[in-house]
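First the structure, then my questions, so here it is.
All protein chains but one are shown in place.
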Amino acid sequence: MALWVDKYRPRELSKLDYHKDQAENLRNLCKQSDFPHLMFYGPSGSGKKTRIMCLLREMYGSGVERLRSETMTFTTPSNRKIEVMTVSSNYHLEVNPSDAGIYDRTVVVDLIKQVAQTHQIEISGQREFKVIVISEGDELTKDAQHALRRTMEKYVATCRIIISVNSTSRIIPAIRSRCLGIRVSAPSEPEIVSILQNTCKREGLTLPPELAKRLVEKSERNLRRALLMLEAAKVAKVPFTANQEIPDLDWQAFLRDTASQIISEQTPAKLEKIRERLYELLIQGVPSNLIFRGLVENLVNNCDMSIKAKTLEFATEYEHRMQAGAKHIFHLEAFVAQFMNIYKKFLSELVLTDDF
Amino acid sequence: MSARKAKWVKCAFSEMNLTSSPASSGATPAKRTRRTGSLSELSRTQTENSSITQNVVDLTSSENDEEPPPAISENWIEGFAPSSSEELAVHPKKVGEVRSWLLHCEAVRKKFPAQICLLTGPTGAGKTATLRVLAREMGYQVQEWINPVDCEVVTVLGDQPSGSGYVGSHFEAFKSFLLRASRYKSLLVSQEKRLLLVEDFPNIFLGEGEASFEELLDDYSSYGKSPLIFIVADSKSRGLNISFRLFPEQLKAKHRIEHITFNPIATTIMQKSMKSFCSVMQKPHNKTIYKVPAQTVLESIVVGAQGDIRNALINLHLSSLLGVPSMPTKKLDVSVAATTKGRKTKAQSTLKSIGRDESITLMHAMGRVMNPKINDSKRLQHSPEGITESFRTEPRNFVNFIHANYLPHFKDIGDIVDAIHDLGLADCMLNEYRDDNLSVMGLNLAIRGAMLANKEPISGWIPVRGPKKIQVKADASLEEQNLLGVRYAAISKSLYATEYRSMVKLIAEKLKDSGQTTRA
Partner (left out) sequence: MQAFLKTGKSGTGLGEKQQGASERRKPPTLWVEKYRPRNVDDVVEQSEVVAVLRKCVEGGDLPNMLLYGPPGTGKTSTILAAGRQIFGDMYKNRILELNASDERGINVVRTKIKTFSQLAASSVRPDGRPCPPFKIVILDEADSMTHAAQSALRRTMEKESQSTRFCLICNYVSRIIVPITSRCSKFRFKSLGEEKVIARLQFICEQEGVQIDPDAYKSIVKISGGDLRRAITTLQSCFRLKGPEHTINTADLFEMSGVIPDYYLDDYLEVCRSGDYERLEKFVRDIGYSAYSVGQMMEQFVEFIVNHPGLNDPQKAKICDKLGECCFRLQDGASEYLQIMDLGCCIILALK
């Protein structure tokens, strides 16, 4: 029993649904004896991981699909134990160091060392290097990135690194210049529609075009989200109907609601309630920069341009500070307070002008 | 430096010559405690020696003079210990409570000899002193348990004790102390009545030994032969609070443990006892050591001690200990004047140097920050620096407290903007670990921000809340994990929360339902 996202994930470069030219390029890359470090970049749900797996399969054969998950333990210099989950095959290892928080440096360095110091003993039929896939590389701290750069150079003989990032902005230039960048843009709307239709066909369902269109709109061109939504909708109701309800991402709905509460009342007491809601989101594990973005998107709707500009100015300022600070709630709260303040002033000015 | 050292060596030799000379013994003060006799003699000879060599080299003499020889017995504090229940600085009511408990023990001694009592209270409230004085007055011999530094038990077979055996032995030793000490009296002591005192809890109980401790008390109340007293000082954190952890209510009820709580010593009583300490100091044999400090210093000591008499006494001791007053060196006088003067000025302000470590508690400080008082000269009554100073060891904690509590005190959203702006900045500064000063600056900024931003504070009682700790919710449920299979391990927590959770939850629930229905 697997989710549709995994079940219908293309396994080979030649079977990818979109960016076919790029797939061809990747195959070219595999044909050569040498192989550079790679950096796949693109928005969430655009198929980076799928492409990486296809690429690995192209290089090593179907052996890379025999996956196992393992929990590795690392010890930080301060003698703290951190556990990180990894997924690996005989040829590659996939790790997500962002869960290690500020200890990601240790994870990156130790992991690569462990992997890279073991040569492939049986060299026939294989490449002489293994591949380490680092997902969400843009969440790595600067410190970890510098460490990564050193280790990349040091162990270039025995391992290659594939980094998957959402945006290259957060990657230090030293790493950017050492990797071959592969841009994976989000699939276009028609592409998503056709993938959804195909999936339904293989499941023996029919998908009304209207529903498909709504799914695409709701998924924000995120293919993974679209497929998950489709499956969740199927669970709720089959056969599909054109106007059937599509389940919401609950944190987005929660955030929308929070924003409308901020608009409705601007008092310290309300701010306190908002704080509780923000805590709730953080506890759910929603990253704070997404909360920031969601708040801004939902808040600016019914303001005029000057308020919008001001809101964004504050948002950028506090979001930037949040990166430097440790308590994200402080900065989220500061932004909400600022917005309440300007919005309140804006409202009172409205009342004044109405009087005249 | 080398020159000085050379002189030192020289001194040592000349001193040897001097000690043998009989001329030096004339000026020795007559009365001295046994231990210190030789010491003071030595030091005196040193000073005399230095006065002799003074014209030769100034360096050594000043060095010796700056540090007056410690001509006090090691247990000087005992000199000030109360000798009778009247002298106790504890409130008479509490003394009465303890006395009546002891009387009660006496009354039921034949029938229920194993009475248990628990004395709690802040440090330096006079718990131990009260007990010792009363025990002496009522003719009890106090037998105290002191944790053995090392107790290796070699078993009958001569094996080395194993790791677990070691822990056990500690516990065993304590147990046998409790059960035996009350039964068999020492050959050397004639007193009939004995009293067991446990102040020093065996380490094993400090961890997770509640159950075994309860067992022990069960045993004791059935076999013990003397009253047993536990003395526990209050501590701030609950985890370390022995009275809270080891003596739950049901246990107290079960063994009818008398629980007597001591309060911090009141200022008036403290002042009174300070006076009596001073009079002790003026006694002839102490006069050589102490100079009675000025009244202002006394007052500041009392304020700074905050009801801790031991602390007050130590401060008194240090502030009046000025070396032998008869020593007529000029340099010494100057330095003494400087120190006393310095102390006076400090005493009038906040008395940092001889106050207790945290002279204001967290709650207290929160109140000051949340309800800032502006005095007549338009300045803050409690300076932010003062508050910063007392929390500089844990700035992060205090800032979190401010954040958790500041909102209800504000009336206007515009004021909040300023306050939270500063808090945010403080957070960034605290996060900068490379510079120590920055954390103090950050704390100061947060405190100032919260105090000054609030133009019209809401007064009234608002409960203080602790800061919230964010614990990111645990991973997906088992069903959800199964759905994702092996790939689950490669999905980060945040990605799971944003992209997967809402949908996968729906799918997994449905699956579970359908699974149940098919099975049914």
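Note that the chains are named A and B in the order they appear, and that numbering of residues resets to 1 at the start of each chain.
Operating definition for what follows: a contact is a pair of C-beta atoms (placed from the backbone, for glycine too) under 8 Å apart; a residue touches a chain by one contact, two chains touch by 3 or more.
Treat the numbers as computed from the prediction; the structure is a model and nothing was measured.
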Contact set of the excluded chain (shown chains only): A
Full-complex contact with the absent chain, from A:Lys15, A:Arg80 or A:Lys154: A:Lys154
Identified contact with the non-displayed chain, of A:Leu215, A:Leu282, A:Val296 or A:Met340: A:Val296
Options A:Asn28, A:Asn79 or A:Asn243, residue touching the unrepresented chain: A:Asn28
Contacts of chain A with the absent chain, listed as residue ranges: 25-26, 28-29, 31-34, 36, 41-43, 46, 60-61, 63, 66, 68, 70, 72, 86, 88-91, 93, 114-115, 118, 120-128, 130, 142, 149-150, 153-154, 167-170, 177, 180-181, 183-186, 220-221, 289, 292-293, 296-297, 300, 305-306, 308-309, 312-313, 315-316, 319-320, 323-324
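Everything below uses one rule, namely that only the chains that are shown with their structure count from here on.
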Length of the line joining the C-alpha centres of chain A and chain B, rounded to whole Å: 50
In the complex, chain B residues that touch chain A: 400, 403, 407-408, 410-414, 416-417, 420-421, 423-425, 427-428, 430-432, 468, 470-473, 482-504, 506-507, 510-511
Chain B partner contacts - residues on chain A that touch it in the complex: 1-3, 6, 44-45, 49, 67-71, 85-87, 94-96, 98-99, 135-136, 139, 222, 224-225, 228-229, 231-232, 235-236, 247-251, 266-268, 271-272, 275, 279, 282-287, 290, 318, 321, 324-327, 329-331, 333-334, 337-338, 340-341, 344
